[in-house]
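Only one protein chain is missing from this complex, and each of the others stays in its spot.
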Amino acid sequence: MIGILKSMATTMKHALDGNTFTVEYPETTPDVSPRFRGVHKFSQERCIWCRQCENVCPNDTIQIVTDDQRQGEQYNLHIGQCIYCRLCEEVCPVDAILLTQNFEFTADTKHDFVYNKEQLKAVPWYKDIDPLESREPDRGAWIGEGEGEVDYQ
Amino acid sequence: MLAPLQNGDTYLFPERIADLTGLSEYGTAGDLVAAFIAAFIVGNLMLAMTGVAGPWAKRKITAAFTDRIAVNRIGPFGLLIIVADAVRLLSKENIIPENADRPAYDLAPIVVAGSAMLGFAVIPMGSGVQLADPEVGLAYVFAVSGIASIGLVMAGYASANKYSLLGGLRAVAQNVAYEIPLVVTGMSVVIFAGSLQMSTIVEAQAEPLLTVAGVAIPSWYALINPFAFVLFIMANLAEVGRNPFDIPEAPTEIVAGYQTEYSSVYFVLIYLGEFLHIFLGGALIATIFLGGPAGPVLPGIVWFIIKIWAVFLLTQWFRSAVPRVRIDQLIEIGWKGMLVLAFANFVLTAIIVGLIA
Partner (left out) sequence: MSTELERAVTETVTEEELEALIGDRALARDDHKNAPGFVVRPDDVQDVLLDLREEAGFDHLSCVTAQQYEDRYESIYHLKKYADPTQEVSVVVPTSVDDPVSQTAEPVFRSADWAEREAFDLVGIDYEGHPDPRRILLPETWQGHPLSLDYDQEKPQIVTLTEHANPIQPDHRDEESDTMFLNIGPHHPATHGVLHVKTVLDGETVADVDPDIGYLHRSEEQMCQQGTYRHQIMPYPDRWDYVSAGILNEWAYARTAEDLADLEVPEYAQVIRTMSAELSRIASHMLALGTFALDVYGDFTAIFQYTFRDREIVQDILEDLTGQRLMFNYFRLGGVAWDLPEPREEFFAKVRDFLDDLPAKVAEYNDLVTSNEIFQIRCVDTGILEPEVAKQYGCTGPVARGSGIDYDLRRDDPYGYYPNLEWNVVTEDGCDNYSRVLVRMQEVEESAKIIEQCIDLLEEWPEDERNIQSNVPRTLKPDADTETYRAVEAAKGELGIYIRSDGTDKPGRFKIRSPSFHNLSALEEMTKGEYIPDLVASLGSLDIVLGEVDR
């Protein structure tokens, strides 16, 4: 009997303290860690069309079409099929593709999830935060120099 | 209507309505219309309360126990979710299983909800709201609320679903096992009050038990015989099928028991019926143990509603913290524990009352 009373006292304590651990989602957006892996962002300006991301992708999510000069024509990514493993970002030598923190994406059909390079470029940052800085603080030391103005935005 | 005989002193709600509206001038027909109006008012009050309790209060209370927010988007405090839920549930397709045994399948929800509604007829709710006051009031409540078992087994059997069948059988086993302790414990109150009539039981509790610093503590039977009070609450929990005795539904074991196959309107009726039974149980506890509508300052009906909501809250509290017992344990507790205790309480009360009187 004491155990039951103890259980009941515990739940009542929670009921009375008024704390909640759930949030009202669209109004209160969660903080996402800088390393969070969301929708991809792709920069055609940076891409050297080396196809490493296409090769490393575990489930053939990335499709690259090049012309006979090995110049890139298309860069398609099925974000509905993607497993968000971040291997493409990891192998990319020029940071042309990276995973934003943006997890809020919807579509009416699965076909809408096939993003081409323009759509991939237009993916917004989550809360306007570019996570790259916080991910690897020393990153700017070896990227961003050289070409000068290359911007994901 | 159902009241065969009325006590000369009590001024019942239908009569009051008849006098207020002038219907009393029209003789029996007028009385009948007045009675219908009165029943309509009381019935709607109870339905409104279950309407608030089911889709809104239950969620809010559960959320409080589990540290969540719960409904708060539609209307103030999310209250309009009641409307939204009603529309949603009623507009759903009523799916009836192919092999359902009709009309038993269709009648079951009505029996479940109706049996509880009938019980409210004799409850004195204070402020003059009492539809009828027969001399056998308490026996009547036990009798009509017991009809629910038939509804449950009808639902379980007629659904042509094995889970429903198990749920229906469990419901019957449980109700049979706990009806007897419930009634016997209720009878110990009758020994005190010397009457089955609800108004008499309430009046008997109005006398002060003792006076502490000028405040008179009334002789509520919960205070005179707390043991019977606890027993009654336990048996009542089992009777209405709430934790720890919610085995007829037992979502994780038999999906939803007897109501597995019910949808749309029928589901609403069964769901309402369950809540009505909780409130009827609460009304019964309030009447025979907590002095009915008695209480300071506020009008009687408000006190009455507070008391039955307190009982409802208690069921939700149990639900948050107490595991469900197993069917065999439930039966064991019922027949070997509750029944013995109920009779012991009954005999003891009889001896004590006999010695004092």
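Labels for the chains are A and B, by order of writing; each one numbers its residues from 1.
By definition in this document, a residue touches a chain if its C-beta (ideal position, glycine included) is under 8 Å from a C-beta of that chain, and two chains touch if they have at least 3 such contacts.
Every value quoted in this text rests on a predicted model; they were computed, and no experiment measured them.
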| note | Which of B:141, B:233 or B:321 touches the missing chain? It is B:321
| query | In the complete complex, which positions of chain A touch the hidden chain? | reply | 1-4, 6-7, 9-11, 14, 21, 32-37, 56, 58, 83-87, 90-91, 134, 137
| query | Where does chain B touch the missing chain, residue by residue? | reply | 62, 65-68, 162-163, 166, 243-244, 246-247, 250-255, 319-329
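Note that only the chains that are shown with their structure count from here on.
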| message | Measuring centre to centre with CA averages, how many angstrom lie between chain A and chain B? | response | 54
| note | Touching chain B in the complex, chain A uses residues 4, 7-8, 10-12, 14-15, 19-24
| note | Residue positions on chain B within touch of chain A in the complex are 61, 63-69, 72, 317-318, 320-322
